[in-house]
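Every protein chain but one is kept in place in this view of the complex.
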Amino acid sequence: MGRRRRCRVGPDEATRALPEAIAALSRTLPAGPSPETFRRAKFDCPEAAPALWRLLFRVLSPGPPDGASASLSLEAQARSVKSALRSQGYPSQALAQLPDNGSQGSRQLLLALAWLLARGPLLEQLLAQSRVRLGDEMPVCECEALASPGPPAPGMGEAGHVDIRHLQWLMGKLRFRWRNLMASQQEQCALLGQIHLYTRGCHSDRSLGHLSVTETELLRDPEGGRQLLRRLESENARLEAALEWRRREQVFWQWMDTVLGASQPTFLPRSPEPGARELEPVARELQALWEQLQEAVEARRAAWEARVGDRGPAWSAARRALDEVVGQDLAALQRAWEPGGGLTQPHGPRRLVRTEAGAPGGPGLRAPEVIEALRTQEAHLEVVLRQLQGHCRQELARLARALPGLIWIPPPGR
Amino acid sequence: MTQSVVVQVGQCGNQIGCCFWDLALREHAAVNQKAIYDEAISSFFRNVDTRVADGGSISRGKICSLKARAVLIDMEEGVVNEILQGPLRDVFDSKQLITDISGSGNNWAVGHKVFGSLYQEKILEKLRKSAEHCDCLQCFFIIHSMGGGTGSGLGTFLLKVLEDEFPEVYRFVTSVYPSGEDDVITSPYNSILAMKELNEHADCVLPIDNQSLFDIISKLNLMVNSGKLGTAIKPKSLVTSSAGAFKKRQEKPFDAMNNIVANLLLNLTSSARFEGSLNMDLNEISMNLVPFPQLHYLVSSLTPLYTLADVNIPPRRLDQMFSDAFSKDHQLIQADPKHSLYLACALMVRGNVQISDLRRNIERLKPSLQFVSWNQEGWKTSLCSVPPVGHSHSLLALANNTCVKPTFIELKARFRRLYKKKAHLHHYLQIEGMEESCFTEAMSSLSTLIEEYNQLDATKCMPTEDVPRLSVAI
Amino acid sequence: MSIVTVQLGQCGNQIGFEVFDALFSDSHCPQGLCSKRENEAYQASCKERFFSEEENGVPIARAVLVDMEPKVINQTLSKAAHSGRWKYGQHSCFCQKQGSGNNWAYGYSVHGPRHKESIMDLIQKEVEKCDSLSGFFIIMSMAGGTGSGLGAFVTQNLEDQYSNSLKMNQIIWPYGTGEVIVQNYNSILTLSRLYRSSDALLVHENDAVHKICAKLMNIKQISFRDINQVLAHQLGSVFQPTYSGEGSWHYRRNPLGDLMENLVPHPEFKMLGVRNIPQMSENSLAYSTFTWAGLLKHLRQMLISNAKMEEGIDWQIRPPLSGLPALSKMSTNKEFHFNTSIANLVILRGKDVHNADLGAFKDPALYTSWLEPVHAFNVWKTQRAFSKYEKSAALVSNSQFLVKPLDVIVGKAWNMFASKAYIHQYTKYGIEEEDFLESFTLLEQVIASYCNL
C-alpha cells in the first residue's frame, strides 16, 4: 500500500512536505518532540536543547526505558549522550564541547540525530526494540546471547588487588548460572509446548494455528489484554508514522544539508591520534610473524618443488582438493577473530509455531534445520575452546618444568 | 537374598552340622510363625514340593518340605546313618550324602589323597547340584575337625575343589582343633597338613578348640548348679542345652559343645538372614576382618550363654554381655585377646540393642584393648533385630587377633615332637602323592604364618608413629 | 522445579525414607502457623519438588531406590506403603541379591558397570515424570560398599548423562569408629570421586547427629531411626520451600541451584555442613520460647566455634579482628580454633521472620579474605513454621567445619595404606594402589586449600 502511494516529492510541495516529514519522524521516535523543536534547532535556539538531549538519550540508551534511566537528571542524560556518541564514532567534536547542563546545542543535537538516522535503520531498530511481542519468540542464532560483553564497566572492581580464588569463585558461579538458565529454559519449552497444544486451532491466522503465551494471557487477564491492545495500537500508529517518514524523508535530508551548512565552521579537525601507540606492538608482532612464515614457506616450497615437480593431471585434482580443505580450515581460523564471522545461518527472533511432525511445510524455518546449524556451530566452538585450553596447558607445563622439586598431579581423567 | 551351603565333613563336622540344622529350624520356626517360605529361610533351606517325584523347588508360598542346603560327607557311615534315622532325617535326602565304609584311619593323607581323588567327581556333582538350587550362592560353610583323617584330609581337599569350581563363592571354615590330650596320636600331623590348606584356600577360618568348649560348659554348669547366677537365669536355658529342640533327640556327651558351635554359625549368619538397622552380609566379614590374605583366622566368642528370666534387662546386664565377650573365658579357643594385639574386631549383635548401646560399650572397652597401629578403630558392627530363640539379645564377637598364635605354636611344637621321631610317618608316606616335602612345606607354611603374627606383635611395644603424609605445595 | 532422589545402600534407603516422611509430614502439618492459603502454596511447592501424584491421589516420592541386597529395600517400601500418606513408585527400585560387602571396589567396579543400564533407566523414568528437573539428591553413606562405591559410580554417570542438572550428594559421614573397618578407605575413594563428579557434598556426621540425639533430643537408647530422623529434619529445614527473595511471596523455584550458586562455585570447596537451631524433644518444646535474636546469636557462635549443636558452645571464640592481613588472620584461626567460612546460607522459618536481624552474619571477619560478605552470605526466609518449631533457623555452611574430620579420615587411611593392609581386597576388583594415591593426593589438596583460607 505504502508503495502505491509513493510519489516523487516535487519542489512545489516541498514547503508543505518538510513539516509533514518532520512530524512523521517525530511521531515515530519514542517521545519525539514537536516539529517546532526541530525548526528551532536549526537556528540553534537554546529552548529546543533540553527536548533534544532527552530524545537522544532515549535513542541511544540500549534497551527499553526503565524507571531509573528515565528519571536521570538532564545533566546526567547529556553526559551519557555525549559518551555514547563518542563511542559510536560520532565525528563532530563540537558536540563534545557543549556544556553538560543540557541548555545548549540544539543544532548540534539535531545534526547528531540526523547522523544516527543516516547511518543505519535507526527508526526500525528503535521500533523493533520496543515492539509489542505477541508471539512466543525464539531467536535462531546466538547473536543476542550471553557473549558480547561490552567494555568493562568503568566503576568496577575498585578493590584493586584480587585473590585469584575470587575469580575462580566468580567463574564457578557463572557455570551454575548457565546450568540454572538451561534448566529454566527447558521448563519454558515444555510449558510453551503445552500451551501451544492446548490452544491449537484457536488462532485466526491459520499459519499460526495456536495461541501464544501473550495471546492466551490476554484472554486470562482482560485488564492486561486491554493494555496490550492499547500498546499495539500505539505501535501501529508509530509504524504508520515510520512509513510516512520513509515516503517523505528526502525532503528532510535536503533540509539537513542546510542545517549542516549553517554549522559547518563548528567542525574541528580531530584531535590526538587514537591508538597509535597500541598499533606499534601489534605491527611489530605481525611483521615478525610474517617474516618467520616467509622463511618457513620458502624453505619448504623449495624442498617441495625440488622433490615433487610436476605430477600430472591426477595430482592437480588432488591439489585442488587440498586447496579447498586448507581454505576451509583457514577460513574457520579466521572466524575466530572476525566479528560475526562465519554466520551463515538465519538470524533474528522467530515466532514459534507447533506443527504436526510430518505436516507439509508452510512458510517458515523448521527446527531441525536450525538444530543442525547450531550443532555445527557448537562443534566448531568446542574445537576452538579445546585448542585454547590445550595451548594454556602447554604453556603451564613449560613453566612447571622450569621448577624442580614439585610434582604436578593433573586432575584425574577417566 | 543370598544362600549358603553347609558342607559337613567327618564325624565331628557331621555332629556339629546336625546340631546346627536342628537349631536353624528352631530359629526359623520361631521367627516365621506363618510358615511361609521366605527369603530368610531360603538362605539355608530349600522348599521342596514332595508331590513331584524329582522334588522340584518351590520359590514362594507355604512351606511344604524343607531341605537343608547341605552336603554330608563322611568316610564312615556311622554318624550320617544316625542322622538319617534320627529326627532330622526329613531335611536331608540321599542325594546330599557321600559316605564310605572304610574310614580314613585318622590319616590326613588317606582323606586328602586317596578319598580326595576317589570322590572328587562325586563331591563335585553334589556341590554343583546344591549350587544349582541356589539363585545366588554366596558362601560355603565347611565344618570339620583338624585332628582326624576324613575331616582334616578330605575337608581341606574340598577347599581346593571349591576354590577352583566356585571362585566367587566364599569359603568359611569352622575348624575344630585337637586339644592337648587328644586321643588321636597322629593329630599333630593331620592338623599341620590341614593348616597349609586352610592357609591357602580358605577365606575365613573360625578355629574352635574342644578344650575351650569343654571348659565353658563345665564353668557354666558349675555356676548354674551353685546358683551363683541367681534367680535371673531360667533353668535349662543354656544355649548349650537342646531343651526345646525342634525335635527331641537323645542328649550326647558332645551335644552341649556342638551346640555352641552351631550357635556360632547361626549368629554369624543372622544379620545376613534377618533384617536389622545395621546389616552385615557374609562378604563383609572377610572384607573387614582380613587385612592380609593369610591372616584370616578369627577368634570367636559368644555371649550370653544363658537366657535371662526377665527379657527387659537393665543396661548393666547388657554391658556385662559385652565385657564377657572379651574375656578369656568366653573365647572358643584357648586364647586371651585382651592381652594380645587386635588387627580387627567385629561385634554382631542380635535383639533389642541399639546403636547407642553398641557405641557406649565400644568406648568403654576400647581402652582395655590393644589394636594394631594402623587400625586403631578396627571395629565392625552389626545390629540384627531378631534375637536368638529364647534370648532377648546376644553378641558374637569375632576377633582377628594375634592371640591365635599360641595355638599354632603349640601345634607346631607337638608336630615337631612327633616328626623328630618320624613316628607314624610311614603311614603317610605310603600314600601315593605323599612325600616328606609335604610335611616340610606344611611346616614352613605354618612358620610363615606364625612369623607374620610375630611381626605384628612386635609392633605392640613400638610407639605408634604416623607415616609422613603427602605434602601439598598449597 | 523438581529434585529426583537416588537412595543408595542400606543407609541411603533408610535415610531417604525418613527424609520423604519428614517433608511430607511437615508440609501437611496442621500447625504451620500461617494462613490456609499460604500453607497450600507451601504444600504445592514442596510437592512439586519432591513428590509426583498418582491417579488415586497418593503422592509418590520422586525417588529411585537402589541397593544390592533386597532386605532394606523391601523394608523401606513397606514402611512407606504402610504410612498410607505417601509411597514410593511401583517400579522405582532396583536391588540385587548380594551386597557389596563393604567393598568400595565391588560397588564401583563390579555392581556399577554391571547394573548401570537398569539403574540409569530407572532414574530416567523418574526424570521424565518431572515437568522441570532441577537436579538430584544422592543419599549415600561413604563407609560401606554399595552406598559409597555404587554411589560414586552413579554420581559419575549422572554427571555424564545429565551434565546440566545439579547433583548434590548427601554424604553420611561414618562414626569415627565402629561401623566399618575399611570405612576410611571407602571414604577417601568416595570423596575423591565425588569431588570430580558432584557439585556439592552435604555432609552429615553420624557422631554429631548422635550427640544431638543424646543431648538435645534426650533420647536414652538411640537407634538408627532416631539418628535418621534428626538428619531428615535438618535436610527438610533447608529444602522445604522458602520465599524467592526479600519481599517476595513466591516460593523459591530452584533452591538447589540457588544454594549451589551461593555456596559451592569454587571447585576446591565443595563440602557443606548443616546446623540447626533449635532442636529438642517435643516435651521440652512445649516449655520453650525463642526470639530470633537469641537463635541467631547461638547459631552464629555455633558457626564460628564449629559447634555441632547449641549445647556446649565455646563462647570464648571470637572472630579475628578484621583488617588484619591474611597471614596473621590464619595464625589466629589456628590458635583459637576459629572456624573461617567461605560462604554461608541461613534459612529462617517462622513467625516474624522479617524482623530477624542478620547483621552478625555479615561481618567480614567471619569469611575468607577473598570473598566479601555480600558474595559469601545469603539468607532464605519463610513465615511458614517448620515442623513443630514456631521459629527455627538452619545454617548451611561452606567452611572449615569438615577439615578436621576429613584430615582424620585421610590420616587413618594413609596409615593403613602405608602398611598395605586390606589393599588386596580392592585390587581383587580392579582398584589399584595408584587409585588410592590419586585419592590421597586430591584430598590432601582439599585439606590444604581449606586450611589456607
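Read from first to last, the chains carry the letters A, B and C; within each, the first residue is number 1.
Note that contacts are C-beta pairs under 8 Å (C-beta built on N, C-alpha and C of every residue); 3 or more make two chains touch, one makes a residue touch a chain.
Here is the rule we use: contacts and distances are computed from a predicted model.
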Query raised in the report: Going by UniProt, what is the name of the one chain that was not included in the view, given "Tubulin epsilon and delta complex 2", "tRNA (adenine(58)-N(1))-methyltransferase catalytic subunit TRMT61A", "Meiotic recombination protein SPO11-2" or "LALA0S11e02828g1_1"?
Result: "Tubulin epsilon and delta complex 2"
Query raised in the report: Can you list the shown chains that the hidden chain touches?
Result: A, B, C
Requested in this report: Check each of A:C45, A:A76, A:C189 or A:A262 against the chain that is not shown and name the one that touches it.
Outcome: A:C189
Query - Residues from subunit C at the interface with the omitted partner, ascending - result: 35-38, 40-42, 164, 196, 243, 249-251, 253, 267-268, 383, 441-442, 444-445, 452
Query - Touching residues (missing chain, whole complex) on subunit B - result: 467-474
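Here is the rule we use: only the chains that are shown with their structure count from here on.
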**Report entry** Connectivity without subunit C (remaining chains kept where they are)
**Finding:** A | B
Query - Interface ranked first by C-beta contact pairs - result: B-C
Requested in this report: Compare the CA centroid of subunit B with every other chain's and tell me the farthest one.
Outcome: A
Report summary line: For the pair subunit B and subunit C, the C-alpha centroid-to-centroid distance in angstrom is 41
Query raised in the report: For subunit A, what residues touch not just one other chain but two or more?
Result: none
Requested in this report: Mark out which residues of subunit C touch at least two other chains, giving numbers and ranges.
Outcome: 441
Query raised in the report: Once bound in the complex, which stretches of subunit A touch subunit C?
Result: 162-163, 165-166, 168-173, 175-177, 179-180, 182-184, 186-187, 190-191, 409, 411-412, 414
Query raised in the report: What residues of subunit C sit close enough to touch subunit B in their complex?
Result: 10, 14, 69-72, 75, 96-103, 106, 145, 175-182, 210, 213-214, 219-225, 227, 410-412, 414-416, 418-422, 424-425, 440-441, 444-445, 447-449, 452
Report summary line: Contacts from subunit C onto subunit A in the complex sit at residues 1, 131-135, 156, 164-166, 196, 199, 253-254, 257-258, 260-261, 264-268, 368-371, 375, 438, 441-442
